[in-house]
Each structure stands twice: as C-alpha cells, then as structure tokens.
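Every protein chain but one is kept in place in this view of the complex.
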C-alpha cells in the first residue's frame, strides 16, 4: 500500500518531522484558496507513483489565479493510468542542500536499512547505480533501532561526499540523530517497507525539512493500519470509482483472489501454488502463447474456489482460452475437475479449457474432465502447447 | 525520586493502564467533595514511603462528612517524618483476586526484571522471603522489551500457584501481555528503577485494575524528567517548606553536595571518594565514635569545596568535631590544607579538626595544617582515634 | 542419511488444535513423524491427537522432550510463536504460516539468530525426509528415499519436483521448502552446506523464483565453497512483470533486482544446469547423478 505524498507528510508531521506548510485541494478553487493563504506554492498531483514532475504533474505558481489554472489542468490529468484526484499545494523552501534519508527493507540483511545520501532529489536507485559511494547505509538492530552512534557514522560517511557540507557536518550529524531515529520508528510503527524523505532539504536557517516523502506499508500488515488504507482509498477513488489500479486486479482484490493481470494476453492461467502458476505462465509463453493473468487458487481449494477463479479470469474478454494447472497434494484432482465442469456449465463458458492435473485423485479427475469434453493432461508443457494450439497461433 | 501514589497512577492512566477513579484533595473540604462525587472512597495519605496503612494513613469512608473528618485527621499526620500534604480519595473496587505486577532493576542480571505474583497486596519482598515459588520473573532484553511469549511464560508460572485462577489463566495471560508490555515501556520511558502495581486487582468483570502503584525514578536520569520532579516537589513541600526529607540532606542537595546524614552522631566526616568516606565512618565507629554524616568532596576538589563541606557538616549542632580524610591523587594535599585553615578561620570553627592526609603534596599539606594548629595525620585509623579522643569518649 | 529431520526428530506443534494445525499434524503422524506435544496457551493439560497439550513451549520441552517446532498459527501470532520456540532451546523451527507482517519477521529473525535454533520458513511448505519424517505440507505420497537433495522457495513446484524425482527412481534425501516470503529464516545458502555435508546427497535441485537475490547468493556460495555435487536449478517467473507480487510476498521484481534471467545467469555461471521445465529438471538430474 503506497501512501500519497500528503499522507506521508501528515505522518511525518505527526511524529515531529518538519514539513513545508501545505493544503490539500480537490478542486481548482481550493488550490486558489491555498495559494492565497500560502503565497507562492507548488501544486503537486497526488498519485501513488513516482515521476509526476516529468509527466507534468507539478507546477510552481505565484498567484491564486495561476494556482487555479494549474490545478484545473493537473486535476484533469491521468498519470500512468492514475487519475489525479487531488493536488497538494505547498509553500516553497529555500534550499541550501538536498539530502536523501530513507528506511527500506533489505531482504538480504533481513533488516530495515537506514540510508543517507548527500545526493538528494534524485531517485536513490539512480544514485546507487551511478555513484554508489555517495550512499551510506546502516542496518540497525530491529529491536534497538538506530543508535546515535550509528546515525553519526552514517552521517559522516554520507557527508564525506559533500564538500560544501564539511564544515557543518558535526551539527548536521547531531541533527540527523533524532530525525533518523524518528523516521525509523515511524517505519516500524507503520509497518513500512519503504519510508523515505527525498529531498530532505537543508534550509539557510540550518533546519532539515522533508520536502517530499514516500511511504509504503507492508500488505501483510495492513490489518494494523486500517485507517490509513481507508484514507488512501478515499483519496484514490473519484466519483467514477476508478482508482488507477488495473480494474481486473481491483475486482480480484475485492473477491479475495490472488490475481495479477497481464493486459492483452489471450490465455487465462490458473493453478495452485504461486511457483506453479508462475511456471504455468512461463510455459505458455515458451510455446508462443500470451498469458493474460496469474491466478493462484492456493492449497486445498475446492470446487467453489475453482469456479470463482474461472469467473474472474474470464471477466477479461481478451481471454480466449484457459489453462488450469493443478498439482494435487492437499488439493484433490476430482474436486477440482468437478468445479471446472460445473463452472463451465453454469457460466456457459465457450472458450477452450485445458486442465493439466496430477497428484491426488488425478485419474478420477481426468475421467470427469474427459467425460465432460474438457481436455485433460498430465504433462504441463504438453498441456501448454495444447491450449496455445486451441486458442490459435501467435495468440 | 519516589513518586507519590497519585503521580504513579496518573502515569499508569496516561499509558492506558486501568486505575480506579480518584481525586486528589489538599483540604478536608476537597476530600468531602471527592466523596460526594465518587461515593464510598478510600482516603489515602500521599507520602513517598510504604506502610501508610499500618500507620493509620488510610481510611475507607461512606459519606462526605466521614471523608472530611478522616481527611482532616490524616492531613494532620506525619508518617515516619513525612508530613501528609494531600490525600488521594479513590473509589473502591470489587476484588476477585489480588496480583502483583512489577518492573524493577536487577543489578545482578544487569536488566529490568518483570515480576508477577498471584500473591498480590503484600510487600513483594515479604513474599520473596516466605514463599519464593509464588513469584515468577523474566528478564526481557532491554531493547526488545517483554515479548508476548515471555509474558505468557511469566503468567502461567505465577498462576500455577493460584488454583482459583487456573480456569481463567489463558484469558489472564492474554490480558497480561499488553499490560506487562505497557508497564515495562513506562518504566523505560520514565527511567524507573521500580515500577510496580500492587495490588493489581482482578475484578468480577474480568478486568485488571491498578489499585496501588509505586514508581521510583533513577536519580541519574532526573534531568530527563524535570516535570515529574517539579510536580513531586510541589506535592511534598507544604507552606512550611518541609518535605519530610532529612533537613540537612535537603540542604546538602540544594548545595550540590554528596551528603548523607546520620542523625545523633557527633563526629563530622569528610573525605574524597565514596569508598574512602564510607571507610572513614567505619573507622570512627571502630574506635568507639559516632559518625554524624557521610560527605564526599569527590576528586580534584579545591579549597572552596572543602570550605563548603565543612560549613555543611557543621550546620548540625550535634557535630562536636570533624575528621577530614584525604587521599591525594588528583586532589592536592596543600590545597585541601589551605581550604581547611581558611574555612576554620572564616567560619570561626571551634570544634576540633583532625585531618588525615596522604598522597600528592602531603608534606606541604601537613605543614600548613600543623602551622595553623590543626591536627594532621598520615594513618587513617590513628587519625580516627585522635578525633574520637578529642570529641570525648563514647561520643 | 538426511538433513534437518529424520526418524528421531521430536516435534511439538504450535497451534495443534486449529483446523489447519490439526489436519496437518494428522498427516504428519500418518507419515511417521514423531509428534510429542502440542502448545496452545491456556489449553495446557488437555490432549489433542493423542499427545499432551501445554501452555508454553518451555513446558512442552521439559515434559515431552521436543526438539523441533512445527508452527502453524495465524499470522498475527506467528512471529511470537517462532521466538518462543527459539527461546525454549529448540534445534529446529518450521513455520508454515503465510501472511506474517514482514517487520514481525525481521524482529523474529534477529531474535532467532541469537539462539541455537534454525528456522525454516515462514510461508513455506516445510520439509520431508522420505521414509522417515516430514514437517509441514508436502503431500505424503510424493517422496521416495533416494539420493537427491531438494531446496525450493515455492511449495507446489517442490511437490512436482519431488514427484518427478521419485517417479524417475532417483528419490530424495531431504526436500526443504524454504518459503516464499521476503524475509526467511533459512535461505539457499543456509541449506546448501547441509547437503554438502550429507554423504547420502549426490545431487541437489534448487527451485528458485523471481524476487530478492537468494539465488544469486546461492551461486556465489557454490563458487566460493567449491561445492562439487551436481546442481540442477529451476527458476519460475520469467514472464512476471516488474513490480507485481506473483502470489508469494517475496516474488516481486524490484527495480533491477530479482529478475528470473539474473538468477538463471548467476546459477549457470557456476556450473548449475538450469532447466526450462520440471520434466527437464528430472532429466538433467538423471544425467548428472553419479553412477547413472
């Protein structure tokens, strides 16, 4: 769950991290009001993705009129599929230097990494690729959080690559200690896998201000942060109900299905187990087909779940055939077979279905399928070839 | 710094630990008001020591009139030297069982111990002495704090000795998890070396309520908790300015001196270094004298500090002679000697002074003392004998 | 021979009275696993599936001599259960729970690392030493004692590989499903050395998938350690689009990290045979098994 900029900033402000003054505007008029109140402001599209600026989603304006005009323009935009529902109107900052300060999950270290760079304002991945020496990292103990000395080490390492800050580095290191500790605690409290301030602006007064923020909450922990999720949903959905998410994926989420959409593909893919379904997609592509989706019905799924899966997959009219790949462990082949037959009949499915089935009760399952005129198989590559043939070459 | 019951309870309430409804009353009239509001209440003397109940400092009353009468009686009390400045008037609780839950510094383990006992309502040290098996302890990692499983282990261990609670132990263990975690976090946040709820009352509704609380803040960390200290001072000092503390110790604290008073003793003891001064007292007593105080002037003390120390020690008219014991390391003997002579002259000291001096510049120091008619010495036991002789046998 | 689990393993089940816990414990018992106790806070003194239930792991260890935990409790309680098992001095913990908040696992992993316990999982299918014992979800019918070690991130694919190896007559020493989460107790590099040290293991199948860089680390380890048993690898997710979670929380390509091709290249560069299909896995193992 990626929060919007203004949500992230509200969280920063709540824990005492300085942010510029700003107002959320959902209409051009509100943006004009904000400019009246704050003076020169940046009008920023609120969408949960990066690259807004390049897409024209940010404008700096000097007057309420300009704010109204630019807000109207931006609120009419759709940035990489995301309709802009609101703009964040924010007072400008005088900038001495732009830093990057972030907390992000490091899978390899099995910890949150605390990252500081004096090269703020750029994508940190870009900095990492082009000048990795300008990025300093520490991996604080997850229970202890960053200790002051760790933040100082981080700070002195990062600031060593910013000669203009050499003089002030002691003071900056001292100021970064509580800031980094607070940011880390915020990340932990919000179950954030990414929690970054970029740029972190050093002002002429010597304060550090979070000029932009990114906050992504672990999906497994959303149950602990329902208010944030509700807030985000409210911010993403306009009157048309569109959130900018893929509509099929949004629907699958509502139905509680583990589904990923690959728009434009023609072959629906269903299986039990994430690795198995990924492999199913791979097999389809290997023999020249174009998979339309990933759908994992999980372990021990019964007929009802299979039916729901088929219904979901076929809701995309691009799907012209479905490949169901089942390894019967806990999942029983006969039960899946019955689910497939029943779903086909009840849903009136006319596109070809190929079911590869092995493991528990596989013979019984294959018998049921064959009797109902559905193509059964035991070898997954062979079944993949079959569905691609049935859907048509180059499909 | 030992907080008063009502301060501890306000801290408990702040972090979400249930406490009975209560009102602080500084006058009998306020106690009557509290009783009018709360009904049947316990009127409890607010003094920073245990054993109030036995001393008559707690009364349970049924009417505002009784509250007024009992509050008047208790507010006139002095409990073990502490004038009662306020009473806490608290609504009664229905009690199913009394538990003990506490956090306390365990020096040997170098950690806070989390302690639970089903034998609540008694002094935990008494339970420890008479039935140690009824006390369960864990020593959580200081960074991680108590984990749920640790609290459950604690709970099942402690509740194993409370057959009436056997049935409810699962539910109780689950309820104790957040409570113990909260109490531990409170102790850490307040730098408490003791933070206990005793009794922790299990009510018929199955809730756990902190019916009494003890909270002692580490003196070394008082600088982080100035508001609590200020609040406490306000609560302890009446219009007469007396706090219940030994007045000499209170004065020494104001002067920034490390001083412990032994009322009734006749020999003032001053030295540099805690161990040395303790030993000075021991030596005086060994040869039949009665030390009046402990005063450590610390390392590197100059003439000014010596003078302040002498002034402090002699403020108790019981002092009929002073033993100054100096080991010159950083502290220079000649400087101390000059301080002693100067202080004697300026303060017009007439009681005998014996100064034992060894180490850095000891000869020069002893020369200065002898020239001024003050008894110098190099052996501490001999010097101790000398001051006892001068003050008079059995002194 | 085998690794991690065998006939002598004494298992306690955290969550034995749950629907899933109960079902899989029975499956494990049917397979021959020695289940000695269950742990359900507040249910101590009861009995379930023929074994005593305790309030705490410590009590189960003391009374029933358990040395291994099978953890099958809801996600909100799983990290704590894992830490409880580790603190109680167990040798091995196997946690199958899916959906644990990742920062819970970050803490649990750090906690476990300070103890003597090896953790497998979470969100893993568990492990099986055919003919001896299994802990977790691997279907009872798929395994067959043999010479191949299997270590895999995904569940169902693991079963397929085991089935294939069994059907081909190679059989397995032990199959270990390390799990599909971003933060795992054991990764490939934790398990491979055990297979290296197991004389009965003559070849290893490594089943990886997109996301993270555990496969790349495995390749580094193979190179650095001079591991000389044949390795056949299989990576799923070649078609997965970047930035999408493919079912497993950990199966996601982030920026330049985690693509299937990177993993395939890394493993191929250290001499592993990288298979395109499960059928190929079995064939490639057959070609490489000494004495085949």
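Observations
Letters A, B and C mark the chains in the order given here, with residues in each chain numbered from 1 onward.
Following the convention adopted for this analysis, a contact is a pair of C-beta atoms (placed from the backbone, for glycine too) under 8 Å apart; a residue touches a chain by one contact, two chains touch by 3 or more.
In this text, all values refer to a predicted model and were calculated from it rather than measured experimentally.
Across the entire complex, contacts from the unshown chain go to A, B. Here one chain is not drawn; of B:212, B:296, B:316 or B:334, the residue touching it is B:296.
When the whole complex is considered, the residue among B:15, B:166 or B:274 that touches the unshown chain is B:274. Touch with the hidden chain on the side of chain B covers residues 105, 107-108, 110-112, 125, 129, 141-143, 188, 191, 193, 218-221, 223-224, 258, 260, 262, 271-279, 281-286, 291, 294, 296, 299, 327-330, 358-360, 379-381. Listed by residue number, the positions of chain A touching the unshown chain are 144, 147-150, 152-153, 156, 169-171, 173-174.
Following the convention adopted for this analysis, only the chains that are shown with their structure count from here on.
Of the two chain pairs examined here, B-C and A-C, it is A-C that is joined by more C-beta pairs in contact. In chain C, the positions touching at least two other chains are 107, 111.
For chain A, residues touching at least two other chains, in rising order: 141, 143.
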